[in-house]
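Here is the structure we will look at, set down as structure tokens.
The other protein chains are all here in position, but one chain of the complex has been omitted.
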Amino acid sequence: MTQVTRGRLLIACPDQKGIVAAVAKFLFDLDANIAASDQYSTNVEGGTLFMRIEFDMANLPDRENELCDKFALVAEQYQMKWQYAPASRRKRMAIFVSKETHCLQELLWEWQSGQLHTDVAMVISNHDDARSLVEPLGVPFHHVPVTKDDKAAAESAQLALLGQDIDVIVLARYMQILSPAFLEHYPYKMINIHHSFLPAFIGRNPYQRAYDRGVKLIGATAHYVTAELDEGPIIEQEVHRVNHHYDAHALRITGRQVERAALARAVKWHLDDKVIVHENKTIVFA
Amino acid sequence: MTQVTRGRLLIACPDQKGIVAAVAKFLFDLDANIAASDQYSTNVEGGTLFMRIEFDMANLPDRENELCDKFALVAEQYQMKWQYAPASRRKRMAIFVSKETHCLQELLWEWQSGQLHTDVAMVISNHDDARSLVEPLGVPFHHVPVTKDDKAAAESAQLALLGQDIDVIVLARYMQILSPAFLEHYPYKMINIHHSFLPAFIGRNPYQRAYDRGVKLIGATAHYVTAELDEGPIIEQEVHRVNHHYDAHALRITGRQVERAALARAVKWHLDDKVIVHENKTIVFA
Amino acid sequence: MTQVTRGRLLIACPDQKGIVAAVAKFLFDLDANIAASDQYSTNVEGGTLFMRIEFDMANLPDRENELCDKFALVAEQYQMKWQYAPASRRKRMAIFVSKETHCLQELLWEWQSGQLHTDVAMVISNHDDARSLVEPLGVPFHHVPVTKDDKAAAESAQLALLGQDIDVIVLARYMQILSPAFLEHYPYKMINIHHSFLPAFIGRNPYQRAYDRGVKLIGATAHYVTAELDEGPIIEQEVHRVNHHYDAHALRITGRQVERAALARAVKWHLDDKVIVHENKTIVFA
Partner (left out) sequence: MTQVTRGRLLIACPDQKGIVAAVAKFLFDLDANIAASDQYSTNVEGGTLFMRIEFDMANLPDRENELCDKFALVAEQYQMKWQYAPASRRKRMAIFVSKETHCLQELLWEWQSGQLHTDVAMVISNHDDARSLVEPLGVPFHHVPVTKDDKAAAESAQLALLGQDIDVIVLARYMQILSPAFLEHYPYKMINIHHSFLPAFIGRNPYQRAYDRGVKLIGATAHYVTAELDEGPIIEQEVHRVNHHYDAHALRITGRQVERAALARAVKWHLDDKVIVHENKTIVFA
């Protein structure tokens, strides 16, 4: 159970003297206690500093406005890009899936066992196959078919279903490419699992191509979705050893475990506000 | 100590009934004892069968001609591509290196500790840096500078040094591209270590590009050299986890361990006749 | 879909000349085609030879008696311990579980997705928690409480439920110790997952003890159950890196992934007749 007194600050700013002291003093003056702190600087001179701070503060829910107003002054002084997140507020998640359900199942499973601190608001699929996995859990399932000729209609329907309250979308083997217009609604809030070790095998049929190339390890990559296909910031990657006994089908079956593991970790880190995006890369404080 | 009575057969042929029986009977009739046997078929019907058999046979050195003549009949019957290798005969190896010596050192080290069953005949480099590592071990070191304008002259000099008796060439971070004409002398007998997880980051500066892409694992690939750059059959790959703390320099340093491990295994397997090349992929019986 | 024409032979015998030839000839004479063959000898002279052969043979279901009768003669000649298994016959599996259901779920999942070639005949638990996971799949669930004072009664009830037709029992985090009398019914047919890297942390509370010791990797071990606790032949082990951020609870949560992976692989190999037990160790032809 996450305490309502726990808050998180994510910060990125030009590095200079006194930032840590300023942030620490700010929290101390509010009578908050730092529970965890991570910091990373690309370069002490002229680089960028990244911080993640978890703190406990009495009556936090009532004092969020005060906290943010006061921190805005600190942030201004140091040119910070920053974000405050109360640890106890669950992000609302939508999951997109196509026919292969292993990644969806892994997420639902981790969610049910309490490992993913989120509310699964809905599952959207261009097929109806996953309905029976989703509805028994009390999660709404929406079948939104996608046709080549009218992708825009499908996206409109999806956006209508998503509404205004979705914090994060996970593409759990959703095999349709979303338009830039759609993506703009969720900047660095959509996580995709690609079934290869990117940047190898960008695009279609990575397992067949991995087989054709004769690789000795197969991989999966969880990354934020950007307008360039499979080029968004990588959050997590995983690999598994294979050999000549594996045909393309066996690679695909084995790859499921790799995809599940990489995606589950990436989603968990995102939900726990452990990921900062910077120049198409991620700093993961995990 | 490898016994002089130990021999190896590597076989590839269209799969059909009776092949294993025929090979096993052939060895039994010669009073040979099968010590190890690996077999793999891409498809029982219409596929290709690969076999590696190690056997012990009394007086093998005196009976090699007999063995090969008789096996040629079996091979003809089953349309086999095959290769016989006496286990006790060390392959003669040449190592090419440029400025970075960690892969060279790993090979020399494994060789000295008895793990690589080979004679290191010479080391050739386009720089003089590695001389002091090589000559104290009694291994000839040849400095063959390579200039942009006269690569052909360098290759001629290299070929003259190599002579007729080199069985395998290892490119242990040799940073020059060899011409197709050179490669033709050593079909599937040259092993290169590429400092990325191929097919990601083919070509120059893979660590810088891995850094720019923000990958979470770095890799190395040992492969046979073919005319297409970094596209030859992969023998072994290895990866290591990294994070945002690693800049391009740190990736390069960490990558050394990965390169050393992947290359040493690939070279060992090749020396022990454990690798069969098929359609630009490898079957590794390890 | 496994073909009804596919059969498997598992063999262990004193190594000597001609065994492979004899087995291969035997199959050839029956007009069978060897599809896969693995062989391993502890020592060519005086050692033990292990073989696994998969073959295709027309009308196999009708010719099993003939096959076994004839092979018995070969086996006698070479003092073989051997086992024939038709690949298309699914083994009947019972799963035992207590309160933690992640390993059960992984098995059910892999089974449903077609990766485990088995019939799940029943799930038995000393708690009622898992019922809702099991019954919707059409698998019988039996709640057999175990009390300290009357373990024998519980085991009698379990044996009655199991009946005569169970081929393999998987202890998927079943936290009760079964008596030697029970075990005798299933020699090398019971697979347990132990939540540590055996032989470290034998017995109770391995995650707490791993935490107390400050290990940097946690592990799980899938092994056949024998009368000595956690000392049976190891089939598979897996590990995952951890650090000082992990308390005993976090180790337990993270360990679930490791347990699931190790157990699923071990069960799959057992079902596919890829495991031979020898002197409290396993030869796994995977």
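Lettered A, B and C in written order, each chain numbered from 1.
Keep in mind that, in the parts below, a contact is a pair of C-beta atoms (placed from the backbone, for glycine too) under 8 Å apart; a residue touches a chain by one contact, two chains touch by 3 or more.
Computed from a predicted structure; not experimentally measured.
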### Task
Decide which residue listed in A:Ala24, A:Leu161, A:Met175 or A:Ala250 touches the omitted chain of the complex.
A:Ala24
## Note on the structure
Missing-chain contact, candidates C:Ala87, C:Ala172 or C:Ile234, resolves to C:Ile234
### Task
In the full complex, which bits of chain C touch the chain not displayed? Write them out.
40, 42, 197-201, 213-217, 219, 233-239, 243-245, 247, 280-284
### Task
Would you write out the residues of chain B that touch the absent chain, in ascending order?
102, 105, 109, 113, 115, 136, 253, 257, 261
### Message
Counting contacts across the full complex, list the positions on chain A that touch the omitted chain.
### Response
16-25, 27-28, 31-41, 44, 56, 241
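Basically, only the chains that are shown with their structure count from here on.
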### Message
Between chain A and chain C, what distance separates the C-alpha centroids? Give it in angstrom.
### Response
37
### Inter-centroid spacing, chain B versus chain A (mean Cα positions, whole Å)
42
### Query
What are the residues of chain A that contact at least two other chains?
none
